[in-house]
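Rest of the complex left out; these chains stay put.
Letters A, B and C name the chains as they come in the text, with residue numbers starting at 1 for each one.
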Amino acid sequence: GFVKIDHHRKKRVGFAEIVFGEGKTSAQILAIVQSLRQRNESVLVTRISQEKAQFIREQYPEMQYHEAARILAWKNEETSVADNKGYIAVVCAGTSDLPVAEEAAVTAETLGCNVKRVYDVGVAGLHRLLDNIETIQGATATVVVAGMEGALPSVVGGLIGNPIFAVPTSVGYGANFNGLSALLTMLNSCASGISVVNIDNGFGAAYNAVLINQLAYKGAESN
Amino acid sequence: GFVKIDHHRKKRVGFAEIVFGEGKTSAQILAIVQSLRQRNESVLVTRISQEKAQFIREQYPEMQYHEAARILAWKNEETSVADNKGYIAVVCAGTSDLPVAEEAAVTAETLGCNVKRVYDVGVAGLHRLLDNIETIQGATATVVVAGMEGALPSVVGGLIGNPIFAVPTSVGYGANFNGLSALLTMLNSCASGISVVNIDNGFGAAYNAVLINQLAYKGAESN
Amino acid sequence: GFVKIDHHRKKRVGFAEIVFGEGKTSAQILAIVQSLRQRNESVLVTRISQEKAQFIREQYPEMQYHEAARILAWKNEETSVADNKGYIAVVCAGTSDLPVAEEAAVTAETLGCNVKRVYDVGVAGLHRLLDNIETIQGATATVVVAGMEGALPSVVGGLIGNPIFAVPTSVGYGANFNGLSALLTMLNSCASGISVVNIDNGFGAAYNAVLINQLAYKGAESN
């Protein structure tokens, strides 16, 4: 039967369902949260505004709102006792890419994975990246977030050996075309070990990185 | 110093350098191969035509040409004694996607990783995919190759739990725009655990999948 | 003469004219409605806001406003006595596609056709679709609404045999490009029996499906 499907997913990341908050009303989100909490499931809502989060927290004050990441989360006890082994690196180019980087970092942390942040290390000032390269080299997997020309994953890809999940952001103007420029850059990267997610999709990159950290520390049978 | 960089890369996949054959002359490729062979390095040349491969094989008859994959390869002894643990799945939608799927499969095999091929399981005939789903679920990581509308990764993503590297192909016509349609489909996938490489880049997806199989079976210290 | 044209159209769907409300002022819509009501014609206004609908309903309180669908409608007695045979299925992938799905469903109902709604059955959780597939298989024609990567029509197309009218929605972000991604996916579908209407055009898909239900139950002479 197909009931195995969801079970599989839950076992791996400890979450039955992750809620995409954008375009949902407070009432719709509350209904989903209620249904998850009744089953004592962990809850992760992405792209939720402060106002909507506040509305949910009136009923569930123990839930935490991460402002920069725009994430509302709560973990049950099972999820909380993470193994605490290994970490993923979240790297970003500039201050404006921060919300996407934080979406990635908080997602990973909520899914029970350690995170090291390496922010504001864009290629135009290479020494800042080189000063932090060992932190990135030591990660199990790396999320690289960049807007404008999106060159950072290529440079990081030439310096490290773990798998990179590249996230183009919509930061920029003019011929940036809302992130198209960074997206194409990353898809065409001549460095190996890089794959790409949608523009501004910090969540998606982090989800992949967490899967890999689990494979590395729990082995493939965790699949 | 920066000399550590290449060393790092070699340690992980056992290859000092992988050669992109497209747009290089037979003479240029021969020169690179000679330089690698002199140092007894393993050799992997992608996107190389039968004619050019034949030219190289006149000097190095022990090198093997994989016609469907358009790959020329040779492994030294070190690389050959792979651990033989785990496997990656290479899944493709239709017969026309086969060259890209084979580029992925042969790349992975040359890098010392086991591969299970699940071909011709496009979404328009769902039962074929469902008949093979356990093979895919058992893999450490999965490469999904699809042209036309490129919907296969989304469907696979809803059925399995290991990380998926999606490869859009340029197969199609009209509003396919040489693979743009499949590329956008995969970037917008609403399933989690999917990341994307360039159109027709079977090599890139396989490289990522192999990295992950190593992390799962050798642990993160293999990094 | 050309006077036959409009007569033809009216006979088939029982409506002399369907009003596209977007970009029309309340006053302009009222004028059109008045002219139709004076001739005792049924009225169907799509893409009309609650405010504008309220303005019209002050004069014609018997008209009904369908909020989710953003449709204002009234049927004369002739149209009301529909044959009640057969039904069309309206299928959608996610909650955010609901307004477009409802535009389709309410349009079909207003045109006198039965509708079965199969909502929130996106491909990332295939079992939800499979649980409802018999409802879809039993329809005369099917409207499939999907945003993001728009893969749903391809999957449905491989499972059923009636004609599918696919509606891409503008739901998504980043490389979705306001529905372009879903549109291209649907145009490139490798399943047979699928044709496509404009992004967010629930009305257009339903109109086609209703035509076909009439052909199936009244025969081609209804043409």
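Everything below uses one rule, namely that a residue touches a chain if its C-beta (ideal position, glycine included) is under 8 Å from a C-beta of that chain, and two chains touch if they have at least 3 such contacts.
None of these values were measured; they are calculated from a predicted model.
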item: Where 3 copies are displayed, count of copies in the complete assembly; value: 8
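Assume only the chains that are shown with their structure count from here on.
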item: Inter-copy rotation, chain A to chain C, in degrees (Cα atoms; steps of 5); value: 90
item: Farthest-lying chain, centroid of Cα atoms versus that of chain C; value: B
item: Chain nearest the overall C-alpha centroid of the shown protein atoms; value: A
item: Centroid distance [mean C-alpha coordinates] between chain C and chain B, Å; value: 44
item: Whole-Å gap separating chain A and chain C, where each centre is the average of the chain's CA atoms; value: 37
item: Centre-to-centre distance between chain B and chain A (centres being mean Cα positions), rounded to whole Å; value: 25
item: Where chain C touches two or more other chains at once, by residue number; value: 125-126, 174-176
item: Complex interface listing, chain A residues touching chain B; value: 5, 8-9, 11-12, 18, 86, 137-140, 158-163, 165, 183, 187-188, 192-198, 204-205, 207-208, 211-213, 215-217, 219-220, 223
item: Touch list for chain C against partner chain B, complex; value: 93-94, 122-126, 148-151, 154-155, 157-159, 172, 174-177, 180-182, 184-192
item: Chain A-facing residues of chain C, complex; value: 95-96, 125-127, 130, 171, 173-176
